[in-house]
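Below: one structure in structure tokens.
The chains shown are only part of the set, and none of them has been moved.
For reference, chains read A and B in written order, and residue numbers begin at 1 within each chain.
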Amino acid sequence: MLQDTKQDCLKRLNYIEGHLQGIRRMVDDDKYCVDVLKQTFALRRAIEKLEQIMLNGHLHSCVIEGVREGREDQVLGELLELYSLNQK
Amino acid sequence: MLQDTKQDCLKRLNYIEGHLQGIRRMVDDDKYCVDVLKQTFALRRAIEKLEQIMLNGHLHSCVIEGVREGREDQVLGELLELYSLNQK
């Protein structure tokens, strides 16, 4: 992973871990389910944003290299798989 | 679009149009909402499958060409945009 991407991802993972601990506290404290669910939705959005950062780094490193080195079947096959998994 | 991809897409669009007409008939005939909703979910899944076919063709034509011709910023930027739009 590119160093900039890696640092950005680790920072986002810190935030996501803090968010998750907040959700646990809400459940522990018997907060209203609807409010907890809104937070788990926001948590998933934060993970999706992390995924976009990772994918952007991946496209601009491994994918470009793969196409230039003749491994396009592998790198493009992986991209399609990620896209399909993301729709599930 | 590659000819094979195009023919596959047109065939799937036929199917999707038929499915949509079936859903209209269900609404016209006052079918149970839950049953109509299950069909609109299935319709969206069929559209997502169509998107995977189109994306696969796109990756193996425009994206490979773009990277080889030095337009990687454009084609990879588009891929990231599609991925993000798909998560919304």
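Going forward, a contact is a pair of C-beta atoms (placed from the backbone, for glycine too) under 8 Å apart; a residue touches a chain by one contact, two chains touch by 3 or more.
Quick caveat, the model's predicted, so the values are computed rather than measured.
Of 4 total copies in the complete assembly of this structure file, 2 are presented in place.
Heads up, the rule we're going with is that only the chains that are shown with their structure count from here on.
Centre-to-centre spacing of chain A and chain B amounts to 23 Å, using the average Cα coordinate of each chain. Taken together, the chain B residues at the contact with chain A in this complex read 48, 51-52, 55-56, 59-60, 63-64, 67-68, 72, 76, 79-80, 83-84, 86-87.
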